[in-house]
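Heads up: the structure comes next, in structure tokens.
The complex appears here minus one protein chain, its other protein chains still in place.
Then we have chain A:
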Amino acid sequence: MSPSLHHLLRILWLTLCCAFGSAHAAPSAETLARLAADDSDTRIAAIAELGAEGSAQSVALLDALADEALALTGDGRLVILTDTGALDAASGSAIAPYPDDAEPLMVNNRVRNALQSAKAATNIRATDRATRLAAAQLLRDSAGEALMPILEPALDAEPDKEIRAILALAVARVNLASAEPAKRIRAAELLGDSSDASVKAMLAALLDKDGNGQFAEPDAEVRAAAKASILAIERRLAIADLASTAFTGLSLGSILLLAALGLAITYGVMGVINMAHGELLMVGAYATYVVQGLFRTHLPGYIDSYVLAAVPVAFLTAAAVGMLMERTVIRWLYGRPLETLLATWGLSLVLIQTARVIFGPQNVEVANPSWMSGGVSSFADIVLPWNRLVIIGFAIFVLLLVWLMMQKTRLGMFVRAVTQNRAMAGCVGVPTARIDTLAFGIGAGIAGLGGCALSQVANVGPAMGQGYIVDSFMVVVLGGVGQLAGAVTAAMGLGLMTKILEGWAGAVVAKILVLVFIIIFIQKRPQGLFALKGRFVED
């Protein structure tokens, strides 16, 4: 915790004592004037007074200040600006006419911090559980001795087990500096339940020696307890670290998989080296952008569900573009990989320029719907962002879809038959040309789904596909051409590997190392992780 916050909480406590017994109905004019002062120290003291006083009008004032709705008029009056009008800051009564010259009071991070602490100190006595939980979490990270008169009664009165545990940690943090060794031992033991790295730093400070070889903590028993607690925290942090690397790796892997799954069909199964694959991702992402725009103008009430509508649209648009590509260009070039490569590369340039002409060269904004913003905090302060969780789920869904289609449908059976032996499949009546078009369309559609997912985490622009084409080929080639299981293993493996290397050597070096690894791997095992039987084997 910063020293300024200590200072603030001391003031908070002092004013709490002063205010005790004399309940103000409304904040004094003098406090209000200090709230608008130039100097942050004066303002923070005033905020602390209002927080300690805790009357409804004071809380409203603090909320208004936090929302930057508290304003100073030209003639020096404080007003609260609302959507409908303006209220007098001292009394809360409406004022007319609306003060046009009112300037919102500036809030910097220091003042915002003070506001949060003042709010938390009032909120810890709230009846609503969620409010108390949020307040307790804030106090856990920022509690100081000054707050003990609030914390201890709150801990005693708290019915909820989870909040009690948090408050107990907050009290323990303060007690670690207590004068009584017994309290310090108890606190050091209790802090072993924490999974916060800053608590570990606090405990470790006790074991430091000063210049004369004296421990910062004189009592050996406290030191032993601290040592045990540090070990416990370290163990938990190590697990958290592993878990978070695994999650980020999984998340990157799922993105790679979504980018590469379409290619696993077009290249892996059909053997078409499609350099325009990245642009099919781009088509899917722009389809998502267009759907978002349509929802904004026509269905603003349902804007949060635009992503759900964008999924089929992205699939169909990309599939249509893919089928058109197949019918017009690629079908004439089957069995001529070099020409296919050149032709599809040309197609990719055509698609990029088309997107530039239609949507402009700049990136477009695709916003996360509100249910995909923010994150869920889990074990040991790891926050799992919703958009990444949803994308992992979506990757599993798409994978399942592809697997079902390839294994359980008649179309999938035809595709596999054509892949394994085109001539024989044709002899028994499979319309091979139509199957090629459909299979290519499905591969393209799945790329569109990938683009829809990418639009939620990455930038959407005409050239966005270029950044994924290398990664996609990497996944498909590494996994073994033609194998879904290979693509999954390769995507997850590359995701984890990138994230482990990134944590260790930084993003730039990690990228180099991954590419070097792939070059060596392909040299040693050109058929990829999983070898296949099919068209390529015959070649």
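Rule of thumb we're sticking to: contacts are C-beta pairs under 8 Å (C-beta built on N, C-alpha and C of every residue); 3 or more make two chains touch, one makes a residue touch a chain; residues count from 1.
Going forward, contacts and distances are computed from a predicted model.
**Q** Leaving aside the chains on screen, match the unshown one to its UniProt name from "Urea ABC transporter substrate-binding protein", "Phenylacetate-CoA oxygenase subunit PaaH", "STAS domain-containing protein" or "NADH-quinone oxidoreductase subunit F".
**A** UniProt lists the chain that is not shown as "Urea ABC transporter substrate-binding protein".
**Q** For a quick check of understanding: of A:S178, A:N363, A:T432 or A:Q527, which residue touches the chain that isn't displayed?
**A** A:N363
**Q** Would you indicate which residue among A:A197, A:A228, A:M413 or A:A433 is in contact with the undisplayed chain?
**A** A:A197
**Q** Of the residues A:R77, A:R110, A:R125 or A:K227, which one touches the chain left out of the display?
**A** Of all options in A:R77, A:R110, A:R125 or A:K227, contact with the hidden chain holds for A:R110.
**Q** Residue by residue, what part of chain A touches the chain that was omitted?
**A** Output for chain A: 2-4, 40, 68, 106-110, 112-113, 116, 196-198, 200-202, 205, 241, 244-245, 248, 251-252, 255, 356-357, 360-363, 365, 367-368, 373-375, 377, 381, 383, 385-388, 457-459, 461-463, 467, 499, 502-503, 506-508, 511.
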